[in-house]
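Left out: one protein chain. Kept in place: all the others.
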Amino acid sequence: MDFLKRLRRYPVALAAGLCILAVVLTALFAPVLAPYDPDEMDTATRFAPLGTPGHWLGTDEFGRDILSRIIYGSRVSLLVAFTAVAVALAAGGVLGVLAGFSGGVADVLLMRLMDLLFAIPALMVALGVVGLLGPSAFSVVVALGVAYTPLFARIARSAVVGVRSAAYIEAARAMGASPARLIRCEVLPNILPILLVQVTASLAWGILDEASLGFLGLGVQPPTSSWGAMLTTGRQYMYQAPSIALFAGAAVLVVVFAFNLFGDGLRDLLDPRSSR
Amino acid sequence: MPLLEVDDLEAAFLFADRTVRAVNGVSFAVEAGEIVGLIGESGSGKSVTVQSILRLLPSPGRIVRGAIRLNGVNLLDLSREQMRQVRGRRIAMVVQDALAALNPVIPIGEQIADVFLAHTQVKRQTAWEKAVGMLRRVGISAAEERARHYAHEFSGGMQQRTVIAAALACTPELIIADEPTTALDVTVQQQILALLQQARSELGSAILYISHDLAVVTHLCDRILIMYAGEIVEQGPTRTLFRSPKHPYTQGLLASIPSLHGDVQEYLPAIPGLPPNAAALPTGCRFAARCTFVQERCRAHHPELVSVGSHHAVRCILYEATTP
Partner (left out) sequence: MLRYTLYRLLLFVPLLWGLSVVVFVYIHLIPGDPVQAMVGASASQEFVAQLREEFGLNRPLLVQYVDWISGLPAGDLGITFRSRQPIAPLLLARIPATLQLALAGLLIALLVGLPSGILAGLFKNSPFDHLFSILSLAGYSMPLFWLGTLLMVWLGVSWKVLPSQGYVPFTQDPLKNLQYLVLPAVSLGLGLGPYIGRMARAAVIEALQEQYVNYAHAKGLRMRTVVNRYVLRNAMISLLVVFGLNIGFLLSGQIVIEELFNWPGAGRLIVRAVLERDYFMIQASVLIYASIFLAINLLVELLHAYLDPRVQLK
């Protein structure tokens, strides 16, 4: 594929992409990779230090293996981030396309609404949603999905408006092409690059925000292992077991960094004008 | 000694994966007070030549070979600071898109005053007053007030006048005008050309006038250089060139000027085809692919610039044979 060939010229992005792939595989094969059941408690080995044979990253306050919990934690992070972005992409895409195609008052109203939502910080929106739905993985997905929707709506709308006025669309319309067909054949190929970059960036956000919510105690509830929640408990036991917070934070950092690097490379690769 | 002497200039853009040879062995001179036209299509290397003269080639452009002498001093040997003192003071520039060349958030007057501040020992207030004087001189009414305005508040013609005012500020020996009238309508074009002619007669500045359009420069220029694919293909006094163009490319250009007596609407076809890719130049004559007189030998042999009359030279195989 042409895309993969070009990706080879961006070694950093390629490395970041491989890193993301590795994390995805880790999440998928967590039961195979994790040395222990992440929820298995062993009061005999509470707060085992770093480098303990069998528990290389140590254990937490219930004697659970930290490495296993981090490996399982990737499932929550990725699942929440991917679903939330998918929700935002779908909702924002539909709203943006509707606004762009209908034009007029509907367009203005919809986009004003998006501007207003955009003015409220994502974390704030998420806090509101979680507050009403109660903390759970589902709430976080809904919360972040709602929070990211305006971004995608804006992209979709501007693409539709841009394409709609183009001469070849007029021609296609005159020949009786339906809006659905127009979106599939004309709009989508045009905005795919921007969408792809935005999706990658949003995934990085999603992982960070999920961890933030988890840290605030508003994410996935115990005993399910998530990186955000591990940071909260890790903070309480900073002195007995510094590795809980250290490695959970590092996991977030590495994955988000990989997504950001990949997104940056993707932007350069898909848009030759923005060469850094 | 000529005022400006460009000697065997070669400039290229060294990209990671390819080298674009934009200017290949260009030599010409501009005498003091002379107006010379440098004509070529976009991509012919005329703008790169100008950027080379000012040493303002955008990255990754490099001057690979040659010399650019101003009164005998090679500009390529000057330090950065010395070169800065040449720009705007001895060689000034007038650009095509005046609006883009003016900073949108600084008043017009200050942008002219900046030139005085950069090249003369004057106080800010004096520089401002001189700037207002320059605006008045290029024909802007209510100059004191207009100097406080911003570029977007000016009409296209006034923007171009502002740029000319900035160029004339330090009485330069050479003005390089890069298509200064392209974006303007015809009456304003004439005013701008008149302003340039006035600069020559009053300040004695020489002008190197860059254009893609032969028609515009006929009345302005003493001499004309025709550039194609990074080389000069023909040069000579304006009158000679018009009476007896030698190079097929020049002939094509002249043929595409609508006749003064004929119907203005009736445009003659431009030369068909495109100039060669500067990253992969042909070995033979660079115009061969578009030439109506092309011969077998043209594709293999790269012609030299040969003299065909007084101050008249051409780069074409048709004339090489006659002067061994």
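Going in written order, the chains are labelled A and B, and every chain counts its residues from 1.
FYI, a residue touches a chain if its C-beta (ideal position, glycine included) is under 8 Å from a C-beta of that chain, and two chains touch if they have at least 3 such contacts.
These figures come from a predicted structure and were not determined experimentally.
Chemist: Of B:6, B:26, B:166 or B:184, which sits in contact with the chain we cannot see?
Modeler: Hidden-chain contact among the options goes to B:166.
Chemist: Considering the whole complex rather than only what is displayed, give the residues of chain B touching the chain that is not shown.
Modeler: 54, 56, 58, 84-89, 92-93, 95, 97, 100-106, 114-115, 117-119, 150, 152-153, 163, 166
Chemist: Which chain A residues touch the hidden chain?
Modeler: Answer for chain A: residues 112-113, 116-117, 119-125, 127-134, 204, 208, 211-212, 215-218, 231, 234-235, 238-239, 242, 245, 249-250, 252-253, 256-257, 259-261, 264, 276 touch the chain left out.
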